[in-house]
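Have a look at this one before I ask anything.
The excerpt is restricted to a subset of chains, each kept in its original location.
Chain nomenclature is as follows: A, B, C and D, assigned in order of appearance, with residue numbering initiated at 1 for each chain independently.
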Amino acid sequence: MNKVAIIMGSKSDLPVMQDAIDILKEFGIETEVDIVSAHRTPEYMMDFGKNAHKNGIDVIIAGAGGAAHLPGMVASITPLPVIGVPVKSSNSIDGWDSILSILQMPGGVPVATVALNGAKNAGILAAQILGVKDEKVQVKILDYMSQLKDKVQKMREDL
Amino acid sequence: MNKVAIIMGSKSDLPVMQDAIDILKEFGIETEVDIVSAHRTPEYMMDFGKNAHKNGIDVIIAGAGGAAHLPGMVASITPLPVIGVPVKSSNSIDGWDSILSILQMPGGVPVATVALNGAKNAGILAAQILGVKDEKVQVKILDYMSQLKDKVQKMREDL
Amino acid sequence: MNKVAIIMGSKSDLPVMQDAIDILKEFGIETEVDIVSAHRTPEYMMDFGKNAHKNGIDVIIAGAGGAAHLPGMVASITPLPVIGVPVKSSNSIDGWDSILSILQMPGGVPVATVALNGAKNAGILAAQILGVKDEKVQVKILDYMSQLKDKVQKMREDL
Amino acid sequence: MNKVAIIMGSKSDLPVMQDAIDILKEFGIETEVDIVSAHRTPEYMMDFGKNAHKNGIDVIIAGAGGAAHLPGMVASITPLPVIGVPVKSSNSIDGWDSILSILQMPGGVPVATVALNGAKNAGILAAQILGVKDEKVQVKILDYMSQLKDKVQKMREDL
């Protein structure tokens, strides 16, 4: 019913992107993981992007590093919300290139950008988006927020 | 039915944030506009944030400049998706402070950040999020994408 | 009599913030250490901030990394001086996000920002502030300055 | 009784630094304004710094631009809290030089740095520091915070 696609430009991005997969699993949300490279498989990327909303996908999470074009290019061909994860890959200048080439999209084509390597937050954001239509997911997010609070409370007691 | 709250730290952010209001109006989506200052009305911000999802709001767009805490703080108390608009306000260092203090949220509390002064894209992203639950909105976004294409086609002919 | 609260967003900030605790101990000033997370325990943060001056606290030192909202948010609800320590945490972009989101507060709500990871200086600054009302503390600071000079003198002899 | 010195490297910094003078006047706190140049009058700076606490000054606010050495140098010779205001002067690279050369003080010699051109906040911070010893000043700060809230409330009504 609820489905989030998690795509990335290379398998080398998987260690970072795994956090998105894990947190969505924790929320009980179905994920579909794929390697989609803007620069090496541009045509597959176009197919993927154009058909995502027809294939039952609700939200797309796209991670990429360096001159990171994947999130913005997918956003240009899908009506779905696209969440961009700037990855601090080996070819990135401290992450600035990844961030700016995902964040600074022109008017008309938004990408919902999260923090550098922030795949976990991308997953939570996808769940929040699904929570807009599915109250059960929203309740899980409220639970998750409650757990965050409890963990800090626990830290405080451990001081 | 579908409602987007557009909040900002000061009335001086309104010229930038108006783009979000306008594009949502264009999509026929109800908006609620408010001044909510993280640093001058922290308690009202807490009330606003905690109750937004109970007050029929689906998505929150928050714009702020400088050490921009409003989007992240509201995100910390609502289960709704929060879209952050870094505003290049008069007290901002070329926008870097606005961007980094909105984008670089810690794990657990995402803010969907758009480009510097990118309020228009914040509005479109809010519509895309609503489109996940409401197919009529998704159709409007597909129409909008089509118009973007036509405008470029028109430019090409005018060359 | 003189009391400084040292708060931080996570236990992982403690290795950096310990320097503030240690130097204040060296000056014989009472400290109160707590974990207060702007994003995970926003309500506790509000309570802490609103009541600090009623609970005998004179100065608040707040450390945080990434999109570091804790110092500025506490500053928005307390009449006490708040000293912000930008922490170069694991999710920080070389510290720039921590610095800018603490330093660039809007007019009306100051945070006294010290250097990246500069918790020791935060402790000394808190002592200097207490020295304004308590001459015995000011004398200790003059002694401390004298020791700094002696250490350099010692280095010179060791060359 | 309570006295704040406001010093700056050049008369050209006065338009920025005036905000500190004005807000302190608003709080009814005595100020002493002087031109003290680290690079053109280094000896006068040393005299000023060494004697400030003997001359009834409680807090020093120092504004400077470019390679801004005044706040840090004064901090090295006074036991008083020194508040540094990075000024975006004509010879400054977008303010980065002013900020970093004031903020990044070595361990042992803190400067309480505020935002770029943030002289108003420097004045409020000085008042907060004086409020630690003088409850009447603290009450004025609480009043000021209340006025900030009212102004936002007024903006909200004017929307």
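Just so we're on the same page, a contact is a pair of C-beta atoms (placed from the backbone, for glycine too) under 8 Å apart; a residue touches a chain by one contact, two chains touch by 3 or more.
Only a predicted model underlies this, so the values are computations on that prediction, with no experimental measurement involved.
Asks: Shown here are 4 copies; how many are in the complete complex?
Replies: The complex in this structure file totals 8 copies.
Just so we're on the same page, only the chains that are shown with their structure count from here on.
Asks: Using Cα averages as centroids, what's the distance between chain B and chain C in whole Å?
Replies: 33
Asks: Provide the C-alpha centroid distance between chain C and chain D, rounded to the nearest whole angstrom.
Replies: Those two chain centres are 18 Å apart.
Asks: State, to the nearest whole Å, the distance from the C-alpha centre of chain A to the C-alpha centre of chain D.
Replies: It comes to 43 Å between the two C-alpha centres.
Asks: Residues touching two or more other chains, restricted to chain B: which are they?
Replies: Within chain B, the residues that touch at least two other chains are 39-40, 66-67, 76, 91, 93, 103-109.
Asks: Going by the contact rule set out above, which residues of chain D touch chain B in the complex?
Replies: Spelled out, the residues of chain D in touch with chain B are 94-96, 99, 115-118, 148-149, 151-153, 155-156, 158-159.
Asks: Help me check something: in the complex, which residues belonging to chain A touch chain B?
Replies: Answer in residue numbers: 19, 53, 58-59, 77, 79-81, 83, 99, 103-116, 118, 120-122, 124-125, 128-133, 138, 141-142, 144-145, 148.
Asks: List the residues on chain C that touch chain B in their complex, please.
Replies: Residues 9, 38-40, 42-43, 46, 65-69, 72-73, 75-77, 91-93, 96-97, 100-109.
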